[in-house]
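With one protein chain withheld, the remaining protein chains of the complex are depicted in position.
== subunit A ==
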Amino acid sequence: MDWDQFDLNPRTIAALKKADIKSVKEILNLSGADLQRLMKLSSADIQCLLKTVSHTLRRNCMLTALQLYQDKDHFTSQHQKLSLGCSVLDNLLKGGIPLVGITELAGESSAGKTQISLQLCLCVQYPYKYGGLESGAVYICTEDVFPSKRLQQLIDQQHKLRADVPAEIIQKIRFGNNIFVEQAADLDTFQQCITRRLSLLLARGMVQLVVIDSLAALFRCEFGPAQAALKARYLQSFGAQLHSLSTRYRTPIVCINQVWHQIASFSMGTVWVVGSRVTPALGITWSNQLLMRLMVSRMSLPGHSPGAASHSAGSMRTLSVVFAPHLPPSFCYYTVQLEGVKGVK
């Protein structure tokens, strides 16, 4: 750290160099008394030092809420969101997925989570005007193989799903080229993937969406109940790294999560009901890292067996907002068609 460029007393700079303090973080980590002892300066000098380094770190950081509201720039505005490719679903989410933060998509198996994520991987490649981010996506698989056949189907049918986009724009986008698939079957590989591969792709501006399918699979086998603290540390560390990448590169991170069934009895008025409730896996430690949680579920309609193919037009599914800072708890229906996921009014 080049202390000479700071607006400090030469005596303070000399003391910093002598005490071998290398970063602003080190200064802020030490208490006032420790700094006085280490640098042999008076408390007035130390206060001045703290204020100066804080100023340098936080120069021009203030915004008023009005400026945030009136900001219409693609690269900074909060109003910019990633569309899901369907106006009904976008209305539920008031525009789409927010660009900064971790969004979770939880649900039972074959409820449609992978379908929605594949659709997002295609939506992100459209121009800003059509709800995309003009960039690619990273899809991190942790257990299943990447559904490339289904992706190809979706690509072929994009003109049908996105009737709002002119055909020549759709033809110009090389969808398959911009989706990067990573496999990470255990925690260490996943850690490597986030710290190396992901940061590289994001830094080069090649992707503006990260899908992780799924985080719970990494933790299923390796952690027994006695290792709850270790599991929590991993989850917090991953959450913090993903959050930091999301903030730095303005990239939404969509995490697919599985659910646990809980048999519970709860009261509804004067009646007790024994039912099963689904809660997303990974517990409160993971929930604390999220900006927004969405849940998908599949209702088997009478006349259709629950094992019907996931692309059958008949089964109705619900996409619900469990929590989000800007959305009320609400839901809408959708179906999975050949061309993709479409909301039903």
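We adopt the following convention: a contact is a pair of C-beta atoms (placed from the backbone, for glycine too) under 8 Å apart; a residue touches a chain by one contact, two chains touch by 3 or more; residues count from 1.
FYI, contacts and distances are computed from a predicted model.
Colleague: Per UniProt, what's the omitted chain called: "Sorting nexin", "DNA repair protein RAD51 homolog 3", "tRNA-guanine(15) transglycosylase-like domain-containing protein" or "3-hydroxyisobutyryl-CoA hydrolase"?
Modeller: For the chain not displayed, UniProt's protein name is "DNA repair protein RAD51 homolog 3".
Colleague: Decide which residue listed in A:154, A:217, A:290 or A:341 touches the omitted chain of the complex.
Modeller: A:290
Colleague: Looking at the whole complex, which of A:109, A:195, A:244 or A:262 touches the chain that is not displayed?
Modeller: Considering the complete complex, A:244 is the one touching the chain left out.
Colleague: Since one chain has been left out of the picture, which residues of subunit A touch it in the full complex?
Modeller: Considering the whole complex, subunit A reaches the absent chain at 24-25, 28-29, 31, 33, 36-37, 40-44, 50-51, 53-55, 57-58, 61-66, 68-69, 78-79, 94, 98, 100-101, 228, 233, 236-237, 239-240, 243-244, 246-248, 266-272, 283-285, 287-288, 290-291, 293, 322-323, 325-326, 328.
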